[in-house]
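Input: a single structure, listed below in structure tokens.
Missing here: one protein chain of the complex. Every other protein chain is in place.
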Amino acid sequence: MSGNAAGGVIPLLEVLNISKLFGSFAACSGIDLKIAPGEIHALLGENGAGKSTVVKMLFGVLAPTSGEIFWNGAPVTITSPSEARKTGIGMVFQHFSLFEALTVAENIALSLDRNIPLSKIAQEAEQLSRAYGLPLDPNSHVADLSVGERQRIEIVRALLQNPKLIILDEPTSVLTPQEADRLFETLMKLKAEGRSVLYISHRLEEVQRICDKATVLRHGKVTGACDPRQETPASLARMMVGSNVADVEKVFSDASGPIGLEVKSLDAAGRSPFAIALKNVSLDVHAGEVLAIAGVAGNGQGELFDVLSGEYTVANNDAVKIRGISVGRSGISARRLLGAAFVPEERHGHGAVTAMSLSDNMVLSRNVSDRRAFLTGGALKIIRASTIKAATKRICDTMDVRKSGEDPAAGSLSGGNLQKFIVGRELDRQPGVMVVNQPTWGVDAGAASRIRQALVDLAKAGSAVLVISQDLDEIFEVATHVAVIHDGKLSAVYPAAEMDREKIGLLMGGMDAHREPAHVA
Amino acid sequence: MTVFESILITIITASTPLLLASIGELVTERAGVLNLGVEGMMVMGAVVAFAVTQMSGSPYIGALGGIGAGVLMSLLFGFLTLTLVANQVATGLALTILGLGLSGMVGEPFVGVQGIKLPALLPPWLSDIPYVGRVILGQDLIFYISIALVFGVSWFLFRTRSGLVLRSVGDNHASAHALGLNVIGIRYLAVMFGGACAGLAGAHLSLVYTPQWVENMTAGRGWIALALVVFASWRPWRLLIGGYLFGAVSIGQLHAQAFGIAAPAQFLSALPYVATVLVLIVISRNRRLTLINTPASLGKSFVPDR
Partner (left out) sequence: MWLELEKRPEASRLFTFLSPVIALLLTLVCGFVLFAALGKDPWQALYLFFIDPLREEWSLHELAIKAGPLILIGAGLSVCYRAGNWNIGAEGQFIFGGIFGSAMPVLFHAWTGPWLLPLMMLMGMIGGALYASIPALLKTKFNTNEILTSLMLVYVAQLFLDWLVRGPWRNPEGNNFPETRMFDPPAVLPAIWESSGRAHWGFVFAIVAAILLWFMMEFTLRGYQVKVLGQSSRAGRFAGFSASGMVWFSFLLSGAMAGLAGISEVSGAIGQLRPSISPGYGFTAIIVAFLGRLSPIGIIVSGLILALTYLGGEAAQLSLGVSEKVTRLFQGLLLFFVLSCDTLILYKIRFNWTRLGGARP
């Protein structure tokens, strides 16, 4: 790209030696960053590397413990988001700051500092959204919008402030490949206008596609500053992760094992006004298979998991069968007794109780299946603390769970370690059927690799494994078969070898895999 | 004055404190804070209003005193729940217990003392207009404030930016914080407004309803006000209807004799409480609607991440 010769051009944003300490914990230290005008700059790093912290400091949500920030060559102190906006920095967070009960226009109005009449905001927003290729209806309620549409609100919100630098935090994690392409077109438009983009991601392919420069973070420090197009994915990955992360060894199945999990014509109404209804879902997972269900967030994954686990039952008993036995109407305990195990998406407050110790959390999912080992005293059901503690230790050793102390509270573990524990807790039972929702969301690369390998090994040992995931890389790593969920409906199941990103993308967007993508609104 | 008129006047007198207390709590809850201490704030408002009136000779100054008491009580609640992030339910209960105890103590010297009634606000000749005159135009200041507040709160919440900000805090405090809004500050203001209204409602009890101080004279009205907010689905206009409905029910026992209803006094006294339960059942049954109308962050603690 032209117009950005090194030297002689004052950087739009320069960050010198910035650090942020929380008590004694250094979230980031000695960060240097330089962004030129009209540049798309990537901030690379895996989960927990410190990217969000850096960016929060740029946006005034956190104050740096030390270091300086320069804007157009002059030093600035950014003490609040409104100051950041005034300076010319806009931000689109990964987790949207939206208000479900309010309209699009009201949501946008709240992020503007000036007191402008709502009708004017509605008008400007609508015009701007169309101009950038992200159309929005200002009077619709956020609660009714899809995830991709909600992201548009965030982007339009930021753009209305006329920023010189826009920060995007993991924007494609909630988009289909086609929606992501649209986003990239928008970014090119911004670049053509002379604005800069700070693009936070851990996805190497995207970064190499659209970014001019990249700064790589690991454990809160800069491990590299480069031009991503000159690097290979391996070299970038090494800067991000440090050592070479073990590849997952896959297993190939010939689908002749008995069916572990069978779903036939499953219908489930949405339980709340914002939930997705499941429509005519059918799938089966044979022993030795890993079936991965891909899909953008918010298309019924959680609802599907709930109905498969038995936390919520359906009227049709035959709709779900575990090892050939109809369980549609049975609860989660009955399904566990048949040898099924479940790992939900949320670690805190669902898969584990945050304030309770690890050994207490053992009892959470194993109180019925392991009642002979874990409980005693007949009707009194007294909990056998020592047996459970021993089991906890065994699981922590097997899964290499890093923790402080012998039996700490679940909340004190990092995301990756807690997830290893939760998955390990279920694997410890050697379940014949395993259903996992987002196995490695928010988990560091080392833990993620270990968890994925464990799932693959479980299938190899003869279990039927169902993985629901939003991470396409993960899906290609572990799956023997792939299906896609969209708006509560499941596509056909394809062998993994027949699938590619393009096909999955089409299905994620609701298109038939064989048709040309029509204009996705 | 006809029987009908006198009934209407008693309904207004009974409904005004309910309406006031609940409109204050409505604003508090719209900001996402559940303040169960309305009963405690109300009774403190009643006793302080009475005491200040006795000491100053003016019921208007007494009413101001009542408002002040409500605000101070609410600040205590706010400090515990917003700054110290204590459990909102337990703190609200504590506020009520404290208010009932403290008011009993403060009010002891005033038991049995004849109070000074808050006079009609508008000139007396207006009261000669048939029906409208005595019933509507012959009321005290607090009544007019209560009606004005319904208008005012409705306009504030839905037509001003500040009201939008308040509603957003009640919908999603994490998002509001991310946008740079001062969640804690806004909630303090909402809580204090609730306290002021509850205090004024209590003042109405001891200055208009019966110009006297009786221990625990709120008799559960604070709790009924909480139920009213749920009944109104957090909308001011529905609160107006609900408040007057309940006022009518609570005054029912006074008029039952006039209508020849021969039920035991205790049963009639129990009516407002039973009615509250029934209303709550009806309103909450539809989980879907409850989910849509309730401010999403109601009752949840908020600690700004640093």
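Here the chain labels run A and B in written order, and each chain numbers its own residues starting at 1.
Please note the rule applied: a residue touches a chain if its C-beta (ideal position, glycine included) is under 8 Å from a C-beta of that chain, and two chains touch if they have at least 3 such contacts.
This one's a predicted model, so the numbers in the text were calculated from it and none came from an experiment.
Within the entire complex, contacts from the absent chain reach the displayed chains A, B.
Touching the chain that is not shown, out of A:A269, A:A355 or A:A461: A:A355 (per the contact rule at the top). Among A:S146, A:N317 or A:N367, only A:N367 touches the chain that is left out of the view. Touching the missing chain, out of B:V3, B:V89 or B:A148, is residue B:V89.
Of the listed positions B:V3, B:M55 or B:M105, the one in contact with the omitted chain in the full complex is B:M105.
By the touch definition given at the top, chain A reaches the unshown chain through residues 23, 60-63, 65, 78-80, 309, 311, 331-333, 336, 342, 344, 346, 349-356, 360, 363-365, 367-368, 375, 377, 380-383, 404, 408-409, 411-412. The missing chain lies against chain B, touching residues 36, 76, 80, 83-87, 89-91, 93-95, 97-102, 104-105, 108, 182, 184, 219-220, 223-224, 226-227, 230, 264, 266-267, 269-270, 273-274, 276-277, 280-281, 284-285, 287, 290, 303-304, 306.
Definition applied: only the chains that are shown with their structure count from here on.
Of all residues in chain B, only 161, 164-165, 167-168, 171-172, 174-176, 178-181, 288, 291-292, 295-296, 306 touch chain A in the complex they form. Contact residues on chain A toward chain B in their complex (touch as defined above): 22, 60-62, 80-82, 93, 96-102, 106, 109-111, 115, 272-273.
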